[in-house]
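One protein chain is absent from this view; the other protein chains keep their places.
Per-chain numbering from 1; labels A and B assigned in written order.
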Amino acid sequence: SDSEETVTDQDGDGEDGDGEAVEVIELRAATGLSSQHAWWSDNMVPWMDRVEELTDGQVQFETFSGGELVAVPDEADAVLNGTIDVGLILPIYQPDQYPMAEVTMLPLAHSDAHIGSNAWQALLTSDVELEDGKTYSEMQFDQFKVFPISTTQEYSISTTGKEFDSASDVEGTSLRTPSRIHEMYSETIGVNSVTMPAVEMFDALSRGSFDGSYYSIADWSGYGFEELFKYTVTDINFGHFNAFIGTTQEKWDEFPENVQEAMTQANEEIFSPGAQEWIDRSEEAIAQNKEDGGQFVEFTSLDQEVQDLFNEGIEKTWLDYAEILEEQGLPGNELIVLWRDIIIEQGGDVPDSLKNIE
Amino acid sequence: MSSFVVIVIILTMLVLFLVSGLYIHSVLFASGVIGLILLEGFSILPGLLGNEPFNRVAGYTLTTIPLFVLMAQFILQSDIVKDIFYIVNRASRGKNSVLGILTLMIGGVLGAVSGSGTATAASLGQVAIPELRRHGYSAPLSGAIAAAGGSLSGIIPPSIILILYGVATETPVGQLFIGAIIPGILVMIVFILVMLVYFKVDKNEVEIDDEVASTEEQSDYKVSVLRLSAAGTVSLLIMLIIFGGIYSGIFTPTEAGAVGAFAGLLAALVLGKINSTFIKKSVVETIKLTGMVMLIMIGAQIFGRFVSLSLLPRKIIALLEPIMDTPALVLVIISAILFIMFMFIEGAAVILMSIPVLLPIITELQVDLLWFGVFVGIICTIGLITPPVGLSVYAVAGVSKIRLEPIFRIGMVFAVAVLVVVCGLMISFPEIATFLPDSMDS
């Protein structure tokens, strides 16, 4: 969709020289997420605005959100088949195509939106060779030019009232599980999993169909959950959902150098504010929830038996995930070691038992 | 080619195809595909069209369409609703107008257990039209009553349209549902009033036929007290199961489709109605209607892709900029534009293609998102009964063999009345939609 219009490089610092006409690069950008979703409104939109600004309008974006052009999770395919030029890509939704993307969903002992985001960025840019001399990005996303953006805030467990006072309370609790990793985790700690589209959840939860869900607090407002959840366990972390802005490697190579630089610089600039947005949103949701009678319980204040159960579950989930990947012929063991190291390096933490795996 | 020229060509083509009698789904398919080719060239098609049919159909909430139709089939084939209409007719002896009112009210009640206007319209069409015809309603008016009654499911919660809007704008779906209750009832009341006017006019024209029909009916349709009470009990039970189940949290509004169908099957079993013809007829009718709706939805989606890429909605809305300081005026214009879009395009597609464009304007106008969702939901609902693309009317025409155009003529009047009265009231008194959700908050 590159157009033939031209603009002039007005401040004259571009390579195309003073007053000379340069070709406008018009890019079609899309997400299936709603226009209010923080990944779009506070990550991708600022990135596009900044790129337009840095290139003095040489790059222009035509944007489509809310599934107007492409639905979740078809953004990756749409980028690859040329329907769109740039997409907000959510690889976790396609574990059949990107089986190693779910690694950021592995439960942790400690982290936050910044730690998760920095770790995700570090993983994408890591030069550690996982298999056959290939890095993580080369193995999973070699067709894409990847611009890492913030992960979500950590996932928590929230219920509409059910409390975890003893290990037997956990057993048989039914929670909605948003990803394959959560399914695996639930099974190991004896939680019954409910799968249901997010849009149906409010209805089902408010009428007591099941007990609660794994969810990121910052995302509550999208579905009105801040009014619904009454009990949330904090300071234990059920993973970070990840995303990136992607275009094809081919298209990237065609961009002029100044455009490539602008895109990279814009990406660096929006990265941290993007992560901060989740924290701000979550603080708002927590305040609202407390006002509505919700309580937040620190993981370390729970009965020791419950803590042990949750922690053992974390370890087993890591190992199970690695095993699934190994069965597919992928370097699962190497991947979880790399992820653990990155998490710790970025200031996060994992249960002690995982610190010894090699 | 400039997108303006393409838009003009395609809209002309669309009208030509429509009046030439091409199937509606094909009109949408053909205009969409040709539009995409003119706009982007042939190369955009494979990526955009290849996955569309599958993705459009593979949706959990869409299961309500076949399953609520199946429930209606089971109930219909067991003659339960027929018996209820018989009871109502006896109760309203001589006052045939009551039957029309009752049909619309049953539409409202069915709306509270169905998320899709089309499914309810089809069920209502099968059950109510023969009875309405017997009681002196003209074919087009009977069809319009069934279509309008069915369309109420689009706004009376649970509603697929409100779910779509809630997801697209991140407005809590539960609050949207609560907000839609009063406006939904208002729509029903307007339908009833317009229907009464039509019935009075019709009645003067077909007085004699009417009497013949009534006498005939009295003599050839007799039901034993035992059967009536069985039918009454069974239908009450089904209602109770569905309402009770949804509101006590045993199942979600979507799952209610399956549970309702299953309850209908059990009811038929109890009433001794089940045989191979019963199953075959119910299933085949359900499949026909589902296939029809899905085919149009796929077509609408492809046409919607063209509309999105042509930036048509954005162009229309860019024209609104100069009057942004008069919100009421902007809202009137937006409702007119939406009304026209919902006339031509399937509802969910309109929501999906217009919300990203409308949302910034609505936010700038500082209009409440919840209010706007209910507002759009109402315009979408009446879009189900306006020509040329009105899925409720199609469903009714499909099951009753009444011609489309006369139903649409009345449907259009129903729709305009709602647009003027209910949307007008909502703009003047926004509390109609916001009062209930606000009072729940505190």
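Throughout what follows, a contact is a pair of C-beta atoms (placed from the backbone, for glycine too) under 8 Å apart; a residue touches a chain by one contact, two chains touch by 3 or more.
Here is the rule we use: contacts and distances are computed from a predicted model.
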Exercise. What is the protein name, per UniProt, of the chain that does not appear here: "(2Fe-2S) ferredoxin", "Cytochrome b", "TRAP transporter small permease" or "Rhizopine-binding protein"?
Worked result: "TRAP transporter small permease"
Seminar exercise, completed: In the full complex, the chain left out is in contact with A, B
Exercise. Out of B:8, B:240, B:269 or B:287, which touches the unshown chain?
Worked result: B:287
For this session: Based on the whole complex, identify which of A:110, A:180, A:230 or A:251 touches the chain you can't see.
Result: A:180
Exercise. Considering the whole complex, which of B:18, B:237, B:270 or B:425 touches the chain not shown?
Worked result: B:18
Seminar exercise, completed: Where chain B meets the chain that is not shown, the residues are 17-26, 29-30, 33, 45-46, 49-51, 53-54, 57-60, 62-63, 66-67, 70, 250-251, 255, 257-259, 261-262, 265, 283-284, 286-292, 294-296, 387-388, 394, 397-398, 401-405
For this session: Using the touch rule from the top, list residues of chain A that touch the missing partner.
Result: 95-97, 172, 174, 179-180, 183-184, 187, 192-197, 209-210
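As a convention for this text, only the chains that are shown with their structure count from here on.
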For this session: Go ahead and note the Å separation of the Cα centroids belonging to chain A and chain B.
Result: 37
Seminar exercise, completed: Within the complex, chain A is touched by chain B residues 40, 43-44, 46-48, 51, 55, 60-61, 158, 163, 166-170, 172-175, 177, 246-254, 305, 308-309, 311, 352-353, 355-356, 359, 441
Problem set entry | chain B-touching residues of chain A, taken from the complex the two chains share | 1, 34-37, 62, 64-69, 71, 74, 77-78, 81-83, 196-197, 199-200, 202-204, 206-209, 221-224, 227
